[in-house]
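Excerpt of the complex: some chains, original placement.
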Amino acid sequence: PEFALPQVLGSALSLQSTLPCESEQHYEYSGRCCKKCEPGKYMSAKCTETSDSVCQPCGPNEYMDVWNEEDKCLLHKICDQGKALKEVNPGNSTFQRQCACTTGYHWNEDCDCCQRNTICAPGFGIGHPVQQDKDTRCMPCPRGYFSEVASSTDECKSWTNNMLMVLSFLHLTGTNKILYVLI
Amino acid sequence: NIPTGTRKVNLTSWHHDKGQANLSNMTFSDGKLIVNQDGFYYLYANICFRHHETSGNLTKRGLQLMVYMTKTNLKIRRSEVLMKGGSTKYWSGNSEFHFYSVNIGGFLKLKTGDMISIQVSNPLLLDSSQEATYFGAFKVRDLD
């Protein structure tokens, strides 16, 4: 039986003669489907009717992390000590360098700078997990724990540790009253 | 490598072919752009200064953060400042980070052999990322 092509409103179906060229690793140029340059390289010359693309390796302090037709590699960022940044991954020709703020600071996208970590008020301690380059999360001390200092690094301390401290303090001072120890 | 101190210094270590930097129809040598064709050029520079408290205490001290673009003419062995910009700053002690950028630009007549260079004050405070601190020139038209 005759198959009737479904009538598609407003557009005409055309049989696709060749496979689509544009893809992650290919590009169309001068009527040909040519290969892009692999990560770690840039394209110093596009393909022609008779020759393939010419790719060159990225130079020092440069990278390219995708297949590309770029005429230059990208420049690694600077982990600027003067902005309290340190290098956490030097990167290479296919992977961008990674920086993070020094201890006590976290990267703030809005000011493009390392901001001081929040200081938790007494009665609060830092929440876990403590993440590098992330601001402190202050959590109210749960029952059985306390914090008497303002700090961006201290956790809440449990009573039990401190009851022993109080006892030893009283012992030293010769007080004969024995406190009822809560375990 | 960034020179130290607060004195006015010549900046020589520029990328001229990496990242966003480009060079054509001019020569770059020892931090100077050298003119190869007489003409009217538009010259510009953008300089960013930054300071983080972890680098030491700079506050409560008057700073003058400046950029100077200089033309050196070897024929008459003369250098003259073409353009300058900047600001005195008195950074308060409360913030952990301080930042200031200055931009200068102008349309000037240049001759073959003229050399264009940049001087700044307080080079240690420079933000040397490519989008922050850069300079350049492009030819707009021939001389009359």
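A and B label the chains in the order they appear, each numbered from 1.
Note that in this section contacts are C-beta pairs under 8 Å (C-beta built on N, C-alpha and C of every residue); 3 or more make two chains touch, one makes a residue touch a chain.
The model shown is predicted, which means the values in this text are computed figures rather than measured ones.
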item	value
Stoichiometric formula of the complex, labels as displayed	A x1, B x3
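By our rule, only the chains that are shown with their structure count from here on.
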item	value
For subunit A paired with subunit B, centre-to-centre distance based on mean C-alpha positions, whole Å	33
Residue numbers on subunit B that touch subunit A, as the complex places them	15, 18-20, 50-55, 96-97, 99, 124-125, 127-130
Complex contacts: residues of subunit A adjacent to subunit B	59, 61-62, 72-75, 77-78, 80-84, 102, 105, 111, 113-116
